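Okay, handing you the structure first.
Complex shown without one protein chain; remaining protein chains in place.
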Amino acid sequence: MKSWNAQKTTLAERLADGRRYASGKTIEVVDLPNFLEAVIRPADRVCLEGDNQKQADVLAAALTDVDPAKIHDLHMVQSGVVLPEHLDVFEKGIARRLDYSYSGPQAARVARLLFGGKIELGAVHTYLELFARYFVDLTPNVALIAAVCADRDGNLYTGPNTEDTPTVVEATTFKSGIVVAQVAEIVDRLPRVDIPGDRVHFVVEAKKPFYVEPLFTRDPAAITEAQVLTAMLAIKGLYAPYGIRRLNHGIGFSTAAIELLLPTYGEKLGLKGSVCTHWALNPHPALIPAIESGWVEQIHSFGSEVGMDDYIRARSDIYFTGPDGSLRSNRAFCQVAGLYACDMFIGSTLQIDLQGNSSTVTTSRIAGFGGAPNMGSDARGRRHPSAPWLQAGKEADPDGPPPLRRGRKLVVQIGETFGDKNVPLFVEKLDALTLAEKLNLELAPLMIYADDVTHIVTEEGIANLLLCRDKDEREQAIRGVAGYTDVGRGRDGKMVRRLRERGVIRRPEDLGIDPLDADRSLLAARSIKDLVRWSGGLYAPPSKFRNW
Amino acid sequence: METLSYRHKAQERAAGSKSLAIIGVVASGNLEVLVERLLPDTECQVDINTAAEGFGAVWEAVVADFVERRSPGGLRLSVNDGGARPDTVALRLAQAVRLIEEEDR
Partner (left out) sequence: MNARKLEAPDVSRVANSKTASWYEASARQRVRLMLDAGSFQEFIGPEQREQSPHLRVFDLPTQFDDGIVVGRGRIAGTPIFVAAQEGRFMGGAFGEVHGAKLTGLLRAARDTKSVPVLILFDTGGVRLQEANAGELAIAEIMRALIEARMAGVKIVGLIGGRAGCYGGGGLIAGCCSALAVSEQGRIGVSGPEVIETNRGVEEFDSRDRALVWRTMGGKHRRLLGGAEAFVDDTIQSFRNIALSLIGSVPSFGLDVLKAEQARLEERLQRFGTCADAMDIWRAEDIFDAEAVPAISSLDFMDLANRDGEPRYDAR
């Protein structure tokens, strides 16, 4: 007789084995390696949080201490490969296979372990895509998650950095998997219940908060004149004419400059209330001046940001907060919001080729994708119209019959023609292609595909790729804003002039912007301390950004 | 260190009456431009001292575009460069011309 409940039987066995180390649901830190050996089985799919910001660091460390003779060939499925321990499990032979989304801090080591044959790569995903597979073919057997605190029934408060946890728990617990949570402390009463206790099997009291990276703080002191110029171009040349109210900003100095120019340059242009009102965005400190100046209606966030908790509490009309007052973030829902409910994505990249394909990969680092490819893609499943979306659709297909003409989300790449260490942004062949050849990958790891990119903004101007009628026009439009890079100097001067006449390329002068006016004095805040002042003292920057 | 020098014909004389102006700072990624009104009205010269060697072709292109766009007739521009990007160079050259064309305060 076929058994149709084998997974529930296995679950019961694992729970029984695990409970030998438990007091109620609680496991002591010192018992963790033995406990993990009891509840995990070889070849299990294990999801270790591994989020963009928060890290279940105590559980990660404990996993590296299990006996590889007992626990081996694990298939790690996690959003972020962030801590050294995330890769130690591969070096030690505890884990074998990896499916993930983002590996910024560990990018070089991931590359080394891949080349060295220590990691079998499933695939690199976007966050939403990985979450999707948790429900189809990458369902975790065990989830090792991070929460702020728990009560004795296993209810969890995940707080401002809720991030991926509800999604991970949902996929794991309802498919007979085991959920183990690390918390700073076990309390009598939670501020609010983010994860109900009957989804959580075990809790570890780590006695310290989980590790969080401050990823979304950009010091205004580092913003350059060229970034101010590209921000002015974006605001006047894109936000204004398309009327962008709903948007997502990728993190970077160029977008931070835009955020800081809204209360000054944006105000001067009379745009308040007509652009930048609704956001899918982490709590960027750089947006504080715009919020305080009345630009913003609301923001939904993927996660939180170090130092912003008190400010968020005091601005519950803007952010999503619980009855306890603290932020409630949710990466899965925010990714969906960016995909379907926003009319524009704008962000930076490291390389753009002659068609507009964009990548952040270099041959020695495999950083993964995070959320950008998802945010920076046209959502073909979208059906509700909006003015900017229809406008972009019309530019892409001017002759198509309007009732059948789908709109387009604006996907904008912004940056200076030369980046860090004077490395050119524009290249003939992406490093991602070279990497794919080297590693025998079926697909080159592109951040954003050319057919999704609608505009490119550099200090030389804006290229509107929607208005390009063929591949050649597209290439010259890109060369036409590529400045003095080799790609830029290789332009067909006559064709670029014609494209400019048609408005496919627009220079600062065409928009009434004098590059000599692009000055740091236009920024609403020029230092971290200015941001603190704008927030009325509510923003508490982490120590690395402070001199007090 | 590399020394480069470009002489061009300019469309017209740079406006204003100031004989001297200076802009910028020599630092990594930055440059200073000293501009002097010394040459005949339709001539201009750009002399460069740069820490970044081997970029002659790029300097040539930047200077040519600058001359065409800003008509710096009569001006000698002297550059001390700390490895600035071409767009920063173009900006400083333009700032220098604007400064020397400004009316004295």
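Letters A and B mark the chains in the order given here, with residues in each chain numbered from 1 onward.
As a convention for this text, contacts are C-beta pairs under 8 Å (C-beta built on N, C-alpha and C of every residue); 3 or more make two chains touch, one makes a residue touch a chain.
What you see is a predicted model; the values in this text were computed from it and never measured.
Engineer: Among the chains included here, which ones are touched by the excluded chain in the whole complex?
Structural biologist: A, B
Engineer: By the contact criterion defined above, which parts of chain B meet the unshown chain? Give residue numbers in ascending order.
Structural biologist: 1, 20, 22, 25-27, 30, 32, 34, 36, 49-51, 78, 80-82, 104-105
Engineer: Hey, which chain A residues sit against the chain that's not shown?
Structural biologist: Contacting residues on chain A, toward the hidden partner: 263-264, 289, 292, 519-521, 524-526, 530, 532-537, 543-544, 546-548.
The rule we apply is simple: only the chains that are shown with their structure count from here on.
Engineer: Please compute the C-alpha centroid of chain A, do the same for chain B, then give the distance between them in whole Å.
Structural biologist: It comes to 42 Å between the two C-alpha centres.
Engineer: For the complex, which residues does chain A have touching chain B?
Structural biologist: 225-226, 416-418, 422, 459-460, 483-484, 489, 515-516
Engineer: For the complex, give me every residue of chain B touching chain A.
Structural biologist: Residue positions touching the partner: 29, 52, 57-58, 61-62, 83, 85-88, 91, 94-95, 98.
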